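For this view, one protein chain was removed and the others were kept in their places.
Up next, chain A:
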Amino acid sequence: MVKMSLDPVQVVSAQVNELKVGPSSNGDSRGPWEDKQEFNSQECLNNTKPKSVTGRRARKVEGAVFFPRPEHAVTIAVSTRVLFRTEKEQKVFEQQGIEEYLRYQIEHENEPFAPGPAFPFVKALETVNARLRDLYPQSEELFDIVLVTYNHAHVGVRLINTINHHNLFIERFCMTGGGSPIGYLKAWHTNLYLSADADKVREALAEGIAAATMFMPEKQTVVSESQLRVAFDGDAVLFSDESERIFKAHGLDKFFEHEKDNEDTLLDHGPLKGFLEALGKLQKKFYAKGHRLDCPIRTFLVTARSAASSGIRALKTLRAWGLEIDEALFLAGAPKGPMLEKIRPHIYFDDQMFHVEGAAEMGTIAAHVPYGVAQYNSSKKNQRWANKLT
């Protein structure tokens, strides 16, 4: 005779557990499932039973989270002009107007766009996601890539065809038909916004969203396919532009003096500090599972500060913030181009167009953060370059 428990309480709780836990739970840390606030069964079903995708796209993520919730994920918003190459279409728009531009796009709907400057970066994010899903199948702490464009929806089919063609894991997008994307960036808790349009980027920065303008490098560089490599300038990117102001106003000697006097005072934070922090959080998840040496995320600081003097303040600040950066390169004013060529980051953030130009000339994928006092440098060379590349 089979002994059956008739305890109704037990039966009910078993059913509840089934709802919460996905099919391949292996006792790993359940992360945010335990402490989420807005749990409702509808969302839960969406998250634990993703539709399996058949056909060309090999994107099955059985038992893992496919649509992470925005407040848990690291959301990266990219525009179409940085994810793909759209120079030809841009020309049609500029020379023949919007109606002709849309007609052209629809006519070429089945021709996928070629990869743009942000493409390798997005691919690298997906590589990290694959590793995170292996280690933490139930976690929503993943990169979530969202396409945010002010293109009209007429271009939608071509964009979706292109995403499928390149086998990208993008399931969220906004085509605002000309309207500002800022509202959507905020609604999706965007951690980083990449665009070709400096005005949109400035608008985002003003709203406290990390953002940068991307440029196509002059020559193709091979970047890693197994490790996401992100490089940052220090002042006015990770840190505030306070020191740069002193340098500009009073020169190098005054800058050194100021840094020495304030060695133990933390620098204020810059627009990309939050993004470095988000990367650090994900890195720690790999370390926790014994993957410190082969961590698929690596971060770099590439600064004109010098190690022995002004660099100390930068390091102390990072340490006080609890942020680890894997490699710090103090160039003491030496050109950044050759260093970056060795590092080969998927993206390099700098607030000065001069450095962004130099990096792009040598094949580094560089992004300009239009923040701080360096923006009031109206050199003709910078303007010409900016016009050429946007």
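Keep in mind that, in the parts below, a residue touches a chain if its C-beta (ideal position, glycine included) is under 8 Å from a C-beta of that chain, and two chains touch if they have at least 3 such contacts; residues count from 1.
Definition applied: contacts and distances are computed from a predicted model.
Per UniProt, the protein behind the absent chain is "Cytosolic 5'-nucleotidase 1A-like"; the candidates were "Distal membrane-arm assembly complex protein 2", "Ataxin 2 SM domain-containing protein", "Isobutyryl-CoA dehydrogenase, mitochondrial" or "Cytosolic 5'-nucleotidase 1A-like".
Touching the missing chain, out of A:Pro112, A:Gly156, A:Gly274 or A:Gly337, is residue A:Gly156. Note that of A:Arg172, A:His269, A:Lys316 or A:Arg344, the residue touching the chain absent from this view is A:Arg172. Across A:Ala187, A:Ala206 or A:Ala249, the single residue that touches the chain missing here is A:Ala187. Where chain A meets the omitted chain, the residues involved are 38, 42-43, 46-47, 51, 53, 67, 69-70, 98-99, 102, 152-154, 156-157, 160-161, 163-164, 170-179, 183-184, 187-188.
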